[in-house]
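Let's turn to chain A:
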Amino acid sequence: ACGGSGDDASGDEGNSESSGSEGSSTEESGEEVAGPIAIDGSSTVYPIMENLTFSYREEAPEVETSLNSSGSGGGFKKSTKGEIDLSNASREIKEEEKKQAEENGVQLEPLELAYDGLSVTVSAKNDFVENLTIEQLRQIFLESSDAEMWSDINPDWPEEQIEIFAPGHDSGTFDYFNEVVLEENPMKEGENTTLSEDDNTLVRGIENNPNAIGFFGYAYYAANKDSLKVLGISEGDAEPVKPTGETIQDGSYTPLSRPLFTYVNVEAYKNKPQVRDFVEYTLNNAGKAAEEVGYVALPEEKYQEQLDKAKSWAE
Partner candidate 1 sequence: MDKGLQSEGNKLNVQDLIERNKQKTTFGQRIEKVIPWFLLLCAIISVLTTVGILFTLLRESIGFFSNVSIIDFYTGTSWSPWSGEYGVAPLIGGTLLITLIATVVAVPLGLMSAIFLSEYANDKVRRVIKPILEVLAGIPTVVYGYFALTFVTPMFQSIIPDLGIFNALSGGFVVGIMIIPMVASLSEDAMNSVPNALREGAYGLGATKLEVVYKVVLPAALSGIVASIVLAISRAIGETMIVTIAAGATPNLTFDPTESIQTMTAFIVQAATGDTTFGSTIYYSLYAVGMTLFVFTLGMNLLAQYISRKFREEY
Partner candidate 2 sequence: MTKISEETQETRTGGLTSKPVVDRKDKQQKRESKNVMQVEDLNLWYGSNQALYEINMDVPEKRVTAIIGPSGCGKSTFIKTLNRMVEMVPIVKTSGSIKYRDQDIFNGNFKQEYLRTKVGMVFQSPNPFPKSVYDNVAYGPRVHGIKKKEVLDEIVEKSLKDAAIWDELKDRLDANAYGLSGGQQQRVCIARALAVEPDVILMDEPTSSLDPISTSKVEELVQELKKKYSIIIVTHNMQQAARISDKTAFFLNGELVEFAETDDLFQNPQDKRTEDYITGRFG
């Protein structure tokens, strides 16, 4: 589905890893693991998780995974009540969510799965924008700004209404953008803004409209390279950087690089062997899955570290 140049390399990596994981799961569980696992949350993380749950079936055919994508906030809504086992998120858990979890006697622990470069895109039909500064992004997205037309941002650009396509306000992607770009100031809303929890709606909306702009996880851009144009982002006077595998992993795509998480319900991890097994499988295969769907894998030792951390929960 996603032809990237790094595919070959990551494919090799993946193979070696997955053979390792097979070994680990058989030696640990001995008997077949079975039972349901409920996963929900971030739509950014959804493609990785879909990839993992799909391939996990070969590993443990008796385990019944169910996966939804309600956004990071939607996931926490359920996980803080203990309704689900894994809660995907493209941001860290918020204080109020943590509190809610505590009230409900739920303990959630984060695992990092991959890096994402939050991609600001316009349609491939757009022939005027190539790069934007953080300052310009603020002009475009902040409610307090008066900029309505592209010409308000740069007089060379056409006098056309800016159409915004953004993820819903409770999504991790929005939160992250909100934090690092808008600095927690309200974003534009209303007639020229489409908010959708469904990143594909955003992709479609942007690719069809030369005056549209929006942002979402790198994977959604990677899957639609033909119809979308990703913008280079610069802070201050620095050179604009576009998100790619390298710029995201080496941190030069800043400030919009971010880690992706899944939050594990520790109780479930302890009591449900299938959750434990799946978490191990996830950490062994997340890198490959991430690369496959267009995100960037963490360094190998990072996964190993987390695997050890996870094993400690069970004690």
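Per the selection procedure, all candidates are chains of the complex that A comes from, given by their letters.
As a working rule, a contact is a pair of C-beta atoms (placed from the backbone, for glycine too) under 8 Å apart; a residue touches a chain by one contact, two chains touch by 3 or more; residues count from 1.
As the structure is a prediction and not an experimental result, all values here were calculated from the model.
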Item checked: Chain touching chain A (counting every copy) in this complex, out of 1 or 2 -> 1
Next item on the list: Spell out the part of chain A that touches candidate 1 in their complex, as residue ranges.
Entry: 40, 68-71, 73-75, 77, 143, 163, 168-171, 186-187, 189-197, 201, 204-205, 207-209
